[in-house]
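Missing here is one protein chain; the remaining ones are kept as they sit in the complex.
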Amino acid sequence: ADELFLISGPCVIEEESIMMKTAEKIKEVSEKLNIPTIYKSSFMKDNRSSVDYYMGPGIDEGLRILEKVKTEFGFPVLTDVHYPDQVEAAAEVCDVIQIPAYLVMQTTLAVASGKTGKAVNLKHAQFLAPENMSKPVAKIESTGNENILLTERGYAFGYNDLIVDPRSFYHMRETGYPVIFDVTHSIRKYGIPSADPNGGAKQYLKTLARAGVASGVDGLFVETHPCPSEALCDAASQLDMSELEEFLKPLIELHEVEVKWR
Amino acid sequence: ADELFLISGPCVIEEESIMMKTAEKIKEVSEKLNIPTIYKSSFMKDNRSSVDYYMGPGIDEGLRILEKVKTEFGFPVLTDVHYPDQVEAAAEVCDVIQIPAYLVMQTTLAVASGKTGKAVNLKHAQFLAPENMSKPVAKIESTGNENILLTERGYAFGYNDLIVDPRSFYHMRETGYPVIFDVTHSIRKYGIPSADPNGGAKQYLKTLARAGVASGVDGLFVETHPCPSEALCDAASQLDMSELEEFLKPLIELHEVEVKWR
Amino acid sequence: ADELFLISGPCVIEEESIMMKTAEKIKEVSEKLNIPTIYKSSFMKDNRSSVDYYMGPGIDEGLRILEKVKTEFGFPVLTDVHYPDQVEAAAEVCDVIQIPAYLVMQTTLAVASGKTGKAVNLKHAQFLAPENMSKPVAKIESTGNENILLTERGYAFGYNDLIVDPRSFYHMRETGYPVIFDVTHSIRKYGIPSADPNGGAKQYLKTLARAGVASGVDGLFVETHPCPSEALCDAASQLDMSELEEFLKPLIELHEVEVKWR
Partner (left out) sequence: ADELFLISGPCVIEEESIMMKTAEKIKEVSEKLNIPTIYKSSFMKDNRSSVDYYMGPGIDEGLRILEKVKTEFGFPVLTDVHYPDQVEAAAEVCDVIQIPAYLVMQTTLAVASGKTGKAVNLKHAQFLAPENMSKPVAKIESTGNENILLTERGYAFGYNDLIVDPRSFYHMRETGYPVIFDVTHSIRKYGIPSADPNGGAKQYLKTLARAGVASGVDGLFVETHPCPSEALCDAASQLDMSELEEFLKPLIELHEVEVKWR
């Protein structure tokens, strides 16, 4: 479809009330802007910098909350998986299984995810040339599953910096599958905890999002939170949910022009 | 102004008939699309990979031709300078003096260019963090000249590859001066002669141009030639002038949306 | 200790005769050069570019062979793990548990590995600033295990290229744990299958190894094979085992000078 779609939600699953509050706001924006939306959150963050940081509620509690969001708001839901033994349970609740960027080359995880028959969202690894995203794509296809999404989220550029290369969208589109731009993770500054406001370069959000949309994407991935500064993960990079609507408006218009000239 | 403007012309000054033919076509497109245009060409290419490659006609013959284009077609004209002793002569004919990317940190050249009082176009060096473009800007300002333009053309990304970082447009806009995107140089593949079709990655032209325009620019820089494969420099990256109009159309529309939401 | 040590063996566990043949040769070199040696091979390669490529014999058969090498040749043995449920079995046989570079930020895997009490070798991820290797180090330490090794293997430099930054050795040494240089993986050219000779830049092996050793390392990691061109993984980058001795000699001498001036 030519319509821009949205993947949004808090980075990690926090307490239920926060998750429902965010879902409610996203629902409102989604209907107001008429933008199809998938609700996203992680039951586990397995690559945090410290064992002392919040890792999420775990798979059981996490999936319970995602299911509740799905039932109450009617969103399709997305979560990421880290180990093959999590895949089946995640697929019982979720409409989209996501492979985290660092794990996108892990064959066992990809194949297990593909076999669920659910849509699989492959995050573009920070270390992988964009044209090589065809490799994990083929692993999913090998399971007979062609319900695949690809998501850009920045590439390693020197140390502790990510760069968003417009050519990456070009290459991912070449696979023929929908391409998504995860703009909030693209502004993370590694080496600075995400609880520190300097851990995210929010001043770039608008510019990056516009560049990505005009490059040619089908969907946007924007982590949102009722109060980012208190978020339990990626506090520095999530968008305040109150800004979501205004953030999306110009992007929807740019997308319309881009699609017209595709 | 909110209108997108264009800098266009062949990379290097070739024989007069080719220069006039290109000017005629650019004039036609410029009027058809109602896009203000500056005619660009170099009298000297001082950084070619080999002494055996064409370096241009030299300053006297080059400026003679630029003056003729200016007179016959009414374009403002732009050329680049390489050594301080070329600046005064260039400024007698040209409306814009351009400092090449590799030379943008050369103080003497910058100051001499600023002193002409003409507009100075600073190309963003492939080795300079975009926020550091404030340094050559200040050198021009030190001469009392605030007629400054900044042009992105890709940053060193590994070896023999250039990357266009949307954040670069953000930083250059912070200077307060007009920002331009030189899209045809951004697709050059160093290490491959520009006479070899593999010396330019034309497949990226559309994607990069759209990303750049949506990032927020005021002007576009597109080298064009009547027959790029026979061009005496940058054959692999120049746009065929017959494609210029179609190339610009979506960019003008994207620019309108971007300006609306600026 | 001030002595340079060696980690060596074929990339992936192939048929038993090849593994024993390689062990025999490594044993010979190790004794001749008086260089303490750990035998290395993978029972599983979980990040190959295609599901059609050889992934290894699996954990049971793989560990059986490693145990045989250990018994027959008296080497300590090392293997890598990919999922937490593999860790315990690997630790029953192996002296060193290795976390692959892409997985070095996965908390669950790191903690499970640390808990075995075995030495844990952390590969430096291609996307991680070297000073951030302190993060996975702390995860291992959180289990009470301070038997940690760190291994450099190149950082993402543009697309499909790895760069070996001498500063990486500096930062990893700052952790206080032994630092190793995996030189054969540092010459891999991603995007080219390792079965293709162009998939590895062997011309750089000597230069890189010497630079790494002089930068200050405690050990070298060199994948070797009786016939690299027929190896089932990383054919393009493994060293022919017949060249191992000559390869190591200058490195041992450079190491002696480096240690003297440490």
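Labels A, B and C are assigned to the chains in the order they are written; within every chain, residues are numbered from 1.
Please note the rule applied: a contact is a pair of C-beta atoms (placed from the backbone, for glycine too) under 8 Å apart; a residue touches a chain by one contact, two chains touch by 3 or more.
Keep in mind it's a predicted model, so treat the numbers as computed, not measured.
Asker: Given that one chain is not shown, which residue among B:Leu103, B:Val179, B:Leu220 or B:Val257 touches it?
Answerer: Answer from the full complex: B:Leu103 touches the omitted chain.
Asker: One chain isn't shown here. Among B:Arg48, B:Lys68, B:Lys202 or B:Lys249, which residue touches it?
Answerer: The one listed residue touching the chain not shown is B:Arg48.
Asker: Sort through C:Ala119, C:Leu208 or C:Ala231 and give me the one touching the missing partner chain.
Answerer: The single option touching the absent chain is C:Leu208.
Asker: Just to verify: which one of A:Phe5, A:Phe43, A:Tyr83 or A:Tyr159 makes contact with the chain not shown?
Answerer: Answer from the full complex: A:Tyr159 touches the omitted chain.
Asker: If the missing chain were put back, which residues of chain C would it touch?
Answerer: Considering the whole complex, chain C reaches the absent chain at 157, 163-167, 169-170, 203-204, 207-208, 210-216, 249-250, 253-254, 257-258, 260-261.
Asker: By the contact criterion defined above, which parts of chain A meet the unshown chain? Give residue numbers in ascending order.
Answerer: 157-159, 161
Asker: Suppose we count only contacts with the excluded chain; which residues of chain B make the list?
Answerer: Counting over the whole complex, chain B touches the hidden chain at residues 46-51, 55, 82-85, 102-103, 105-109, 111, 125-132, 135, 138-139, 142, 155-156, 159-160, 190-191.
We take it that only the chains that are shown with their structure count from here on.
Asker: Closest chain to the protein's overall Cα mean, using per-chain Cα means, please.
Answerer: A
Asker: Compute the distance, rounded to whole Å, between the mean C-alpha positions of chain A and chain C.
Answerer: 33
Asker: Distance from the CA centroid of chain B to that of chain C, rounded to the nearest Å?
Answerer: Here chain B and chain C have centroids separated by 48 Å.
Asker: For chain C, what residues touch not just one other chain but two or more?
Answerer: Expected reply: 159.
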